[in-house]
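A single protein chain has been removed from this complex, and every other one stays in its place.
Each chain gets a letter, A and B, in the order it is written, and its residues are counted from 1.
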Amino acid sequence: MSNTLNILITKNQDQILEKWLSLRLSFFSKQKQSLIMTQKDQFQNPIRHQLQEGLKDILENFEKKGEKFKEALEQICRILAIQDFPPSKAMALFYELKEIVREFTKKTGVGFNAKDWVEFNSAIETMTLEAFDCYSAHREKIYQLKVDESKNKAFMLLKKAGI
Amino acid sequence: MTTNPPKLAELQLEYEQEPSLLKGDSPGKEWLDIPVEFRDGNWCHAAKPNVIEDLGFNNPRKWSPEDEDWQLEEGWQKKVKNGMKERLDKFRSFKLFMDICVRCGACADKCHFFLGSGDPKNMPVVRQELMRSVYRHEFTWSGKIFKGLVGARPLSEEVLKEWFMYFHQCTECRRCSVYCPFGIDTAEVTLMGRELLNLAGTNINWISEPASNCNRTGNHLGIEPHTYKNVVESLAEDIEDQTGVTVNPSFNRKGAEILFITPSGDVFGDPGIYTMMGYMMLFEHIGLDYTLSTYASEGGNFGLFSSNQSMKKINAKMFHEAERLGVKWILGGECGHMWRVVHQYMDTMNGPADFLEEPVSPITGTKFRNATSTKMVHIAEFTADLIHQGKLKLDPRRNDHLKTTFHDSCNIARGMGMMEEPRYVLRNVCNNFNEMPDHTIREETFCCGSGSGLNTDEYMDVRMRGGFPRASAVKHVKEKYDVNALVAICAIDRASLPPLMNYWNPGVSVYGLHELVGNALVMEGEDERTEDLREDEMEDLDSESTSREYDE
Partner (left out) sequence: MKVIYPLVAVLLLALVAYLGVAIGLEYLFGVIIPYVSVILFLGGFIWKIYDWVKSPVPFRIPTTCGQAKSLEWIKRDELESPSGFWGVFGRMSLEVLFFRSLFRNTKAELVPGPSLAYSSSKWLWMAGLIFHWSLLVIVLRHYRFFLAGVPGFVEFLESVDGFLQITLPTLYITDLLLVISVTFLVLRRLASAQMRIISLSTDYFPLFLILAIALSGISMRYLDKVDVVAIKVLVQGLVSFQFDAPGGIGGMFYVHLFLVCVLISYFPFSKLMHMGGIFLSPTRNLANNSREKRHINPWNPEVQYRTYAEYEDEFREKMVKADIPTEFSLPSEKEKI
């Protein structure tokens, strides 16, 4: 059952997380580096904090999935869905893990077999597709909010008119 | 797994060569060189031609920020430049702030839009530089000689587009100004920026249309007097249905002691209406002699967000109506930017209000010494005094189903300095109140992300970004203390925090302070209360007799 690559992730979680996070944060800033990456306070830099939390949960639960994994996907997609980059870039986040792990194996020379790699790939793909569901759901939510807000603004008038 | 596994060699190839995916754009470029890009969700609709004509602004036409060609008039640059010159001569703040910034970076990470997007142009200092770069080019010798070398650039259409985008990604919340060693206030720069955008004929509809409506009918939505009255009366009926107490609001009544003005959002919008019900119950409870006005039926002032002239024009109605009705003084409802205008601008613009009297609470006899000239009192001051003097019969347990936290509105905290009064009221009307973390409240409060006339639905994406720091602080208290009620004293908050909470922290609802007062009030002749004003179940109360009694 145990996949060498999954073990690799578990073992090197901190480094992988750091790499992943900084790669992703660079998407937010149109500059190479910005406060978004360096400011570490939970409240003064919520993007970094919540992404870090989410990515960490994903790595921790990468193999067993479960509720926490799902929540983490939600949390991350909630942030991605309202940013100024297109969905393709938002979703790239989840593929990035593949690249990071690949680099990691090269660097550390950890051996793994073909089956591991196939399995790992498919896990990443499944995760990305799940994330896409989340992302779309949040986009839909934005549109729902727009509708709700227009209704609420004139709530009494609509009520009076019997709508 | 797949039944036809790829060969090892293929895998090897894929492993080695798979191209990497899309990467972040234009890293390392100077901010000046990054062009703006209008995408669905990051711009507000342009003002409609009839609205522009109504307000007497330049170049009415049908256009959209997404258009390549903005159909600017011939010679718009000159208009803007002259406008800039005029404003430099009229506002010391503007001139000074153009000159003295040392770019120390203290403000860089203080803007909620920056924190929610990471876009460098949302750092307050860079937002100011958008304007300052043009200022240097036009008005300083160094800028004229050294140009780009000292950060100067000419006013071009590209720059105008940048202004349009980023002066509409500033909510004039003044948080950056708190940390600036020279008190440089980006709001002042944004205000000027928006006035200049008006000169170029690039306005947004959500700011312009309410301003125009307000002028004609007295309120943002353009509601005519009979409908206004009708709606308020139906709220009174709702109060009667729920509590069994009859409240009798009056309209345009001469000889009333007090004129009450609140944002129209409280009258028409959900959840603002519950706050309105709270005011009416409170006034009934203490027997206040007050009247509402259909003519001055808007506390809010969207003029503040576009130009000084329209701000004054809209605000003038308050004193005008108070004088006509012959009231003694004015009481103002819960609102943020309304109070920025009333506190810092109204008396200067439209005073002196000689025809009014220095405000004294008719119930407690307290003199509101801090309002002796403007003669307008904030409802939180008024209620805090009532509670302090023991004039209200309250049962805070009626809000036990709510676990509250308090959101300071930017304008109230940083433009008025009111921090304690609402908290005092809140503590007296509910039992569960927990503050959000330090540095996210009081003068350091985070904006809702939709202030300064940006609370329009087409702008939802940007608003969700701008409100993220606020939402993240709420998330914290939600997880820590089970907070489910975010209390605010601002009509824009009541309109814009619900979607923000719905998106980031589902399960947290938004309340007005006086809605909670309305819930807690033990009124004479009331029916047994089991539901709050929203018709949500209250917690079971053992017996009414344990309610907090105050000596008269």
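Note that in this section contacts are C-beta pairs under 8 Å (C-beta built on N, C-alpha and C of every residue); 3 or more make two chains touch, one makes a residue touch a chain.
Because the structure is a prediction, the values reported are computed rather than measured.
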item: Residue among B:205, B:234 or B:370 that touches the chain left out of view; value: B:370
item: Among B:443, B:458 or B:531, the residue in touch with the chain that has been omitted; value: B:443
item: Hidden-chain contact residue, picked from the options B:101, B:235 or B:436; value: B:101
item: Residues of subunit B (touch criterion as defined above) contacting the omitted chain; value: 30-31, 88-96, 99-106, 108-109, 120, 123, 125-126, 129, 140-142, 149-151, 174, 177-185, 188, 215-218, 224-226, 229-230, 251-254, 294-295, 308-309, 312-314, 316-317, 320-321, 324, 342-345, 347-349, 351-352, 366, 368-374, 376, 381, 384-385, 388, 413-421, 424, 437-439, 442-443
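One rule holds in what follows: only the chains that are shown with their structure count from here on.
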item: Contacting residues of subunit B [partner subunit A, same complex]; value: 1-2, 5-6, 8, 11, 15, 18, 20-29, 31, 34, 37, 39, 41-42, 108-109, 114-120, 123, 221, 223, 227, 230-231, 234-235, 265, 267-271, 273, 437, 439-440, 457-458, 460-462, 464-465, 468-469, 471-473, 476, 495-496, 498-499, 502-504
item: Subunit A - residues contacting subunit B, complex; value: 25-32, 34-36, 39, 42-47, 49-50, 78-79, 82-84, 88-89, 92, 95-96, 98-99, 102, 114-115, 117-119, 122, 138, 141-142, 145-157, 159-160
